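Written out below as structure tokens is the structure these notes cover.
Of the protein chains in this complex, all but one are displayed in their positions.
Per-chain numbering from 1; labels A and B assigned in written order.
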Amino acid sequence: MLLSIVSYGLALGAVYALIGITYNVMFAASRVFSFTAGTVGMLGGVFGALCIDRLGMPVAVGFLITLAAGAGLGIITEILTVRPVLKSLDQHLYVLSTLAFALMLQQLTAIEWSTEPQPFPRLLPFGPGWFDQQFWLPLLACALTIAGLEWLYRYTLVGRAFLAISEDNYAARALGLPEQTLRLASYALAGMIGTLAGFTGGEMMLAYFGNGPLLNFYGFVPVALGGMGSNRGAVAGGLALGLFQQTANFLVGGIFASVAIFVVFILVLLVRPEGFAGAAPARRV
Amino acid sequence: MPTSAPDPLLQISDLSTGYGKIGVLHGIDLTVGPGELVALLGPNGAGKTTLLRAISGLLPRSGQVRFAGKDLSGAGPRDMVRAGLAHVVEGHRVFTQLTVFDNLLLAGYGMRRRERETQVEEALAFFPEIAAKRNDRAVTLSGGQQQMLAVAQGLVRQPRLLLLDEPSAGLSPVLVDRVLAAAGRLRDGGTAVLLVEQLIEKALRIADRVYALVRGSIVLEAAGNEPDLPARLEAAYFGHSLRPPAEPS
Partner (left out) sequence: MTETATLPLAAAPKRKLGGLEAWFPTAVFAAGGALLPLLGDSYLGVIATRACIYWVLVSGLNLVVGFAGQIAIGWVALLTLGAYVTSVLTAGTVMPELSPYLALLVAAAVGAVFGVIIGLPALRLRTFYFAMTTLGFATIVTQVALAWKSVTGGGVGVPGPVLPYPFASPWGFYYFCLGLAVLCTWMTSNIASSRFGRSLVAIRDAEVAAEAVGISKPALLVTVFLFSGAVAAIAGGLFASLQSYITPDAFTFDLSVLFFIAILIGGRGSILGPLLGTIILTALPEFAAPLVAWSTFLYAVLLLVIVLAVPGGIADMLDFKNRRPLERHREIRPRPELLAQILPPQARPNLLKLANVSLSFGGVRAIDGVDLEIRMGEVHGLIGPNGSGKTTMLNVISGYYAPQQGQVRLNEEILPPRAAAARAGWRIARTFQTPRLVGAESVLENVMIGATTAGRASFVASLLALPSHRRDEVQAYDAAMAALSAVGLDQLAFVRTDRLQHSELRFVEIARALVLQPSFLLLDEPAAGLSVDEIERLGALIVSISRRGTGVLLVEHHADLIFDICDRVTVLNLGKVLASGTPAEIRAHREVVNAYLGA
């Protein structure tokens, strides 16, 4: 039983962490959060099931198509819902535009795919074991993403350019960095990370349009707790959340577990609005 | 009044810009010749920083901007950089989470790797102090060193014109002299410099020509070595009116 809690907890936690990273990458590039992060995660599962199960593609091909779809959705998010709003004076419009887009995607999925959770295919050809692929795939994905991002930021010029526009957008523009293109690329990357989360977590969560709001919320909790923009915080927060959720599930049942998570979330935010690893807000006047 | 060189490197005509509804600059005309160091002086709030931002394309503007023989009136910062203009912004803003070397590499983003690395080394050679700290993160540098790093960033692409926005701000007098001396050396080496400065005396010492900007308009243009310049500048800054004090209530 304990083993099951730990496996499910860490695996789901890894999915949440990856969605948290999706939020963070989008945030780093544009200084706004997007409701599309969780939706893209949900679509990772749906596209995976669509390509592999319904269209009969090989797993690897389905995977690549899903990633490409993620990148595409990230790009559309930036062009349609973020870029036009960044220019306007009312900074909070991005909440509405990204929410609208996320809802559109969700409803489209419900109508065109199914309103019921659909099964997600087995990805690798070996059978179930005590530490099944549905558990270690998300964890592997999480680890690879973190490692990949570290490599990107430390060893490629593009990665360092991402860091530059994230830290000081104005100075980056003055230096002649192609800020618009870099932001677009960041969103594409974020989209891929999101669909990776949904794809590797597909067997656990099934291909279900309702995963959208679920991932939106549970993917955001690590960001809120770990501090916005902090990927390490997101991973720690995500894994902790996953374990806490499964433990609470086991002890008091699913519904009270959700209530518990939510209460903790609110309390932490009220005490430390910037999260554990975040910075205090800047001067207003 | 000196005439500008026959073919100015930078020629601004009737430039106006502002922030949202606030009009800051009104019909500015300005030129910088090749290899010239031009000082742009003026009191606070005059619009000096705004003018540099308009020139480098960070702010949208109306009017004409000709640089290196090309009409770049609609260009953004990326195009201006590629045309050979570098803007070192105010406040020595470098990327603190990245190393000195990375900061310089980014200045050469888009160049070929070999070329970029060579020119980063040349830029570093100009400021041996920070060359020694090449692998340290920029956050560990002092204010003066960060300013030098910012100027070095501007040099990586070997620009024909360097815009320097108040490089002396927040620096001790010794460092100020160092930075301004570097600007002078650049001019001697053939790079044109448009220098915005608060410290009039020090700027006048190295400037070939001077503009004074007051409340969004150019009110004075002169050669750097004209004898009565300081007095004329003071008059320009504080307005010509020296009316008697208001009646006591």
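The rule is simple: a contact is a pair of C-beta atoms (placed from the backbone, for glycine too) under 8 Å apart; a residue touches a chain by one contact, two chains touch by 3 or more.
In this text the structure is predicted, and so the values were computed from the model without any measurement.
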Which residue of A:Y16, A:F47, A:F63 or A:F101 touches the chain not shown here: A:F101
Touch list for chain A against the chain that is not drawn: 32-33, 80-81, 84-85, 88-90, 92-93, 95-97, 99-101, 103-104, 107-108, 111, 213, 216-217, 220, 224, 253-256, 258-259, 262, 265-266, 269-270, 273, 281, 283-285
Touch list for chain B against the chain that is not drawn: 18, 20-24, 43-45, 169, 197-202, 215, 230, 233-234, 237-239, 241-246, 248-249
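The criterion applied here is as follows: only the chains that are shown with their structure count from here on.
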Distance between the centres, which are taken as Cα means, of chain B and chain A, whole angstrom: 43
Residue ranges of chain B in contact with chain A within the complex: 20, 56, 58, 77-78, 80-82, 87-89, 93-98, 102, 105-107, 109-110, 153, 157
Chain A - residues contacting chain B, complex: 89, 157, 160-161, 163-164, 167-168, 170-178
